[in-house]
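A protein chain is absent from this complex, but the other protein chains hold their places.
We call the chains A and B, going by the order they appear; numbering starts again at 1 in every chain.
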Amino acid sequence: MPAIATPPKVKYQKQWERFGYAMISPSMIFLVLVTTVPLVSLLVMSCFRIDLTYPPGNGWIGLENYLEMFKDARFWYSIRLTVIYTAITVALQVVVGLGLAMAFFRGFRGQGLMRVSVLLPMILAPVVVGLAWRTLILTPEYGILDYIAILLGFGSKPWLVDPTWALISVIIIHTWQWTPFAFLVFLASLNAMPQEPLEAALLDTRTSWQRFRYIILPMLRPAIVIVLIFRTMIALRAFAAIFSATGGGPGTATEILNLYSYRVSFNSLDLGYGAALGTVLLLITVGVSMIFFRMRRASIS
Amino acid sequence: MSKVTRREFLDKSVKVGGLLLASGIAPAFIRRAFSEDKHAAYLNAKINWRQVEGTRIKVLVTPAHYFNKFRAITPQFEELSGVKIDFDIIPPREMREKAVLDFGAKSGNYASHTADPMYLSLYEANKWVEPLDNFLNDPKLTDKAWFDLEDIIPLWRAADSVNGKLYGMPAEGEATIHVYNRELYEQKGLQPPETLAQFMETAKELNKIDGRIAGAALRGFRGAGQNMYIWPSLFLAWGGKWFDADGNPLVNSEPGVKSLEYYCELLQNYGPAGVENWNWPEIMEAFAGQNVAQFIDSNSTASIIENPKKSKMAGKTGYQRWPKGPSGRRVSSIWNWTMPVNAVLPEKQKTATWLYLQWLASRPTQFSSAVYKENPDAVVRTGVNRVSIWSDPEYRKVIDFTPDYADVVLTAMREDTDSDWRPRVPQWPKIGEAMAVAIQAALVKQKTPKQALDDANADIAKVMKRS
Partner (left out) sequence: MVKQIHDRNPLKLIGIAVKSILFMLMILTWAFPVLWVILTSFKTRTDIFTVPPKIFFNPTVEHYIEAFIRTSDIAFGTSNSIVIATVTTLLTLLVAVPAGYAFSRVTFKFRSQLSFFALISQMAPPIGMIIPYFFILSRTQMLDSYSGLIAIHMTLTVPFSIWLMITYFQDLPVSLEESAAIDGASPFTTFFRVVLPTVWGGVGVTAIFAFIESWNEFLYAVVLTGSRTKTVPVAIFSFLTTEESLWGPFTATGVTIMAPVILVALFAQRQMIKGMTLGATKG
């Protein structure tokens, strides 16, 4: 964090410190109360067998759920899908968002219209987004996108029915919904950049590419890291849109870890194992965020 | 005069008194009788409907026209009994999750819910639900003669029983039948197929007959209640068995592989685009819009199909039973919505719940709700739970979409069903899940049918072994 305003007089130091604690205590107390208890119970549940389909077998089993996870092919498959899904959608959001921001940051007509349009996807409830894409946009022949694909000569695609296409489709849906966030962040960043280095660069460098790479990109680094942190967190636990679009299918082709945990807990009614899967996802999310967080601290200095 | 015993004296005086009362207060009674006419049928039952008046219970249902009808006429029950009922209406999957969560947390939120019969053995294994015999055999709670349990479709009751004991009251159900476009059949000179092989032939003949229409459709959506609603019938039609004598699963046996291959061949070649994701509303809409030539699914689709405002196929549709499989069997589903009683409730609420279930499943209610129209466009119920109503000419008038529709459904419900159409074990949720994934994996060619079934079989064996 950058240098903070601290009152110059030492006699206020204690007062401000107490003030600081007072200001954060309502939220901290609230968060500790409301998230810690369920978190702990999640961890505890993961050490039990809580199988509703066979009550006699339930009880404490220590880390057995995790050992079983290790041998579970469907788990590893879902990890793979999660990595692919998250990496591609976040990368796309950043690249496309940045590219579009570069194209438009010098101001243009119709800004208002553009801003409202790009806000719309983010306002839509993810559950509605998934369903709308599934039935109104990607349905063979009746869906508008499929129809356009046919018109353009690509032919109807098995958007949600072929395993590979289904993964592509859900990535498209998520990217569609959240790229505007990256776009707007970068847009503002570029607009706020000081002009002198840019002007100086015009004289120094030959190509816009060099200018981009050596001047603009470093200045954008904080912004890029912020986008990475938030978008990755969201992508890792994406649920509603994928669930309403494909339900994790076809087969298990779009079953990212979050969805697998859901199916285990609520369809197979194996709550202990589902909790263990959820815990693993949590650990992954925290781990990745810590890495990005460090990157952010580094880039500020 | 012989000595009159106290009892005889009381008896006589009651009778005399009754006559007096009747004649003296008759006018008042007659006045009230007209307004309570709707309760007359229920008042015949020799139980006290008002024994727990003032109690309040919550019931969890799914959005569906038949439950809308039940809800609409429930005020009659409330008047009759003094019991107040609150409904929560939630889509099927979320509803089941909520019901299970409610049971698991023992919070006693929901007195009853519209349950999937396949889950009853799970509920029973966890002791979450009360055996209905406790209520049925209590003369204070049930007038057995009036209620006539035997009239309720036997195979549904069998499906709703665990180890021979009834745990859920069937409220509404269906049979699986073959629905086809009569015009197209006539156009091509086709006869309704007797066997599944012939069914495949008709699908082939009709496929793309006008350049667009799909030959046949079956549920493709991955789910224990979706594609696993259709495939078990095929599996059993090929003579398959779920478990052998030692309890080992047999889904990858020859009948399993052959029936899955049939399913995949039919849908991959003659199914509509996107059928892999279709559940029955999509199939029904497609048929009604003349984009699919025929399908096999619930008989309740008829009420939409035969509505000219919602369908282009009204009056042009034919209905018949499932075609026979190589084993000679036709296997329909035993699907019904069953309502259990939450075991965690206090006595009064359990009684209230039972009274409601009894009222709901009784002949008068089943009949009146069947023909009830909550708005002019409303459909009629095609899944009443009593054999007597199916044979009742009044009801038949209402559901005679075609002259033979009612007979087809009734016969299907009588002869084509098998209560072990799906394995009714507590592990069903896991089994259903594993099978649903396998079937769809085969359909989308992620695995071959044999591979998919081998994998599923191994999963199921693991699940059963744990227990």
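The criterion applied here is as follows: a residue touches a chain if its C-beta (ideal position, glycine included) is under 8 Å from a C-beta of that chain, and two chains touch if they have at least 3 such contacts.
Since we're looking at a predicted model, the values are computed, not measured.
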Using the whole complex, pick out the displayed chains that touch the missing one.
A, B
Considering the whole complex, which of A:S117, A:T164 or A:Q210 touches the chain not shown?
A:S117
Among the options A:P126, A:P158 or A:G249, the absent chain makes contact with A:P126
Sole residue of A:I137, A:L167 or A:A245 that reaches the chain not shown, by the stated touch rule:
A:I137
Chain A residues touching the chain left out here are 1-9, 12, 15-17, 19-24, 26-28, 30-31, 34-35, 37-39, 41-42, 45, 100, 103-104, 108, 110, 112-121, 123-128, 131-133, 135-137, 139, 141-144, 147, 176, 180-181, 184-189, 192, 202, 222-223, 226-227, 233, 237, 239-240, 258, 261-262, 265, 271, 274-275, 278-279, 281-282, 285-286, 289, 293, 296, 299-300
Where does chain B touch the missing chain, residue by residue?
58, 62-65, 86-92, 94, 97-98, 101-102, 105, 107, 109, 281-282, 284-285, 289, 300-301, 303-304, 310, 375
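In this text, only the chains that are shown with their structure count from here on.
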Interchain centroid distance [CA atoms averaged], chain A/chain B, Å
42
Under the stated contact criterion, what part of chain B meets chain A in this complex?
97, 100, 104, 122, 125-126, 221-224, 273-274, 276-277, 426-430, 433, 437, 440-441, 443-444, 446-447, 463, 466-467
What does chain A use to touch chain B in their complex?
51-57, 134, 139-141, 156, 158, 160-163, 246-247, 249-253, 263, 266-271
